[in-house]
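This report refers to the structure that appears directly beneath it.
Heads up, one of the protein chains got dropped from this complex, but the rest are sitting where they should.
Note that the chains are named A, B and C in the order they appear, and that numbering of residues resets to 1 at the start of each chain.
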Amino acid sequence: MSVREEFDTWASDGRDKGMEERHWHTARHVLARMPVEPDDVVLDLGTGSGYALRALREASNIRRGYGLDGAPEMLRNARSYTDDPAIAFIRGDFDALPFADDSLNHVFSMEAFYYAVDPLQTLGEIRRVLQPGGTFYCAVNYYEENVHSHAWQENISIEMTRWDRREYREAFRDAGLFVAEQDNIPDRETEIPPAAAFPTEGFETREAMVERYRELGTLLTVGVAPEQ
Amino acid sequence: MSVREEFDTWASDGRDKGMEERHWHTARHVLARMPVEPDDVVLDLGTGSGYALRALREASNIRRGYGLDGAPEMLRNARSYTDDPAIAFIRGDFDALPFADDSLNHVFSMEAFYYAVDPLQTLGEIRRVLQPGGTFYCAVNYYEENVHSHAWQENISIEMTRWDRREYREAFRDAGLFVAEQDNIPDRETEIPPAAAFPTEGFETREAMVERYRELGTLLTVGVAPEQ
Amino acid sequence: MKEDLMDIICCPLDKHDLELEVIRRDEAEILEGRLVCTECGEEYPIEDGIPNLLPPDMRDEAAA
Partner (left out) sequence: MKEDLMDIICCPLDKHDLELEVIRRDEAEILEGRLVCTECGEEYPIEDGIPNLLPPDMRDEAAA
């Protein structure tokens, strides 16, 4: 199945807004760390509902925010959620970015990077489009150490890349990006029911759910583009 | 008064250990973000009790950890707290680092950077000693937005630099470092008494204390060294 | 899409500049049109205000 087929269904189901709500718990902390300046141009890779761009415009008044996504329904929805003239949406693929060399100050991506058909190619493209000193904030909930995420692949038709922390660092460096930071960002907002409520649909035990949200949370890897 | 005169007294008072305990609340989160690899060499600038090097050796098994400080009593104590052969201490000044060009992978500094006589000179020195892609993790509790810290200067004989978030970013860039991240790291561990206990010695109201620790916390600015 | 996007976008294949052909627009932006690569000549449609810059082999003909 294609990105369009898989994710257009999500968008029509309202899952774009559902993800926005859930991902915001950690994405807002990721966004808060980005050293954006008012004059910056930022790309949101796999933008979904486009919430990251709206948040960056509000918090930091960035000059332009571009949301790239492969699913037209996602983009149509994202476009309808904002009338900010500094935000624009583009259909494209992670592995063939339609942006000029050195044209962006920062790239943000939440829960999307691992859908790339060729993630090393995507990293190379990110390095290419970033200005020297530009950052790539790559946030994922699906990764090796998060054992609670491993089963997700079963419900998704797109092949997902499951790297561990070290593999993320190595892949960034192989693509010519400096690694400036790696961190687990806890989700302190998702409600965790009392022990008696377990097993639930998602978790065998309360401890497992605490580990998933409060400890493992979102894996953030920050890359920085060198001089070309 | 000199760094030696001011801080040797602190070390003799046991304030080196006191700072270690208090600073650890946020410093451990800063250290956890650093993308250190087992082969890395790390400098702790203004090392105090040297706890950051001990923690990095334990968590990431770095190859070498060097602690620089201007106060000999601090260094003597720091040396006595570890017998790890990969940790060494050096007396020196922030503005004239005794390290060869490109010789370090990372520089960490907690609650020390702003004591530099010439902080721009210090940043230039840090850039010089860092390998391309090396990081400077600069953590401070004394900064403009933290209004609760402004009075600290009154009790210290060394002149302190009080930059705001933007001034940190600009100074890093002026020194030729890329800015990869800026963040406020909350201290969730310092105990905050119930409202009835206020005013205390340190805070007029409970809200002020909550703002100081849970919201403003420690300001972290992460710089990355470009190719020379 | 707005014209200022032209400053930053390029052909996803060879990364060369694109040329804009407007079919329909309102005061704010281009609603229907084409982006043509100045190097390889590949054409990328603008549909409902959103440029489709997928590589042509990934483009689904069923696209709205």
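Keep in mind that, in the parts below, a contact is a pair of C-beta atoms (placed from the backbone, for glycine too) under 8 Å apart; a residue touches a chain by one contact, two chains touch by 3 or more.
Predicted, not measured: the structure shown is a model, and the values here were computed from it.
> Taking the complete complex into account, tell me which visible chains touch the one left out.
Those shown chains that the absent chain touches are B.
> Which residue from B:37, B:93 or B:211 sits in contact with the chain not drawn here?
B:93
> Of the listed residues B:10, B:66 or B:213, which contacts the missing chain in the full complex?
Once the missing chain is taken into account, the touching residue is B:66.
> At which residues does chain B meet the chain that is not included here?
On the chain B side, contact with the omitted chain comes from 2, 4, 41, 64, 66, 70, 72, 75-76, 79, 85, 88-93, 96-101, 103-104, 128.
The working rule: only the chains that are shown with their structure count from here on.
> From the mean C-alpha coordinate of chain B to that of chain C, what's the distance rounded to whole Å?
Chain centres of chain B and chain C, defined by C-alpha means, are spaced 50 Å apart.
> Which whole number of Å gives the spacing of the CA centres of chain A and chain C?
25
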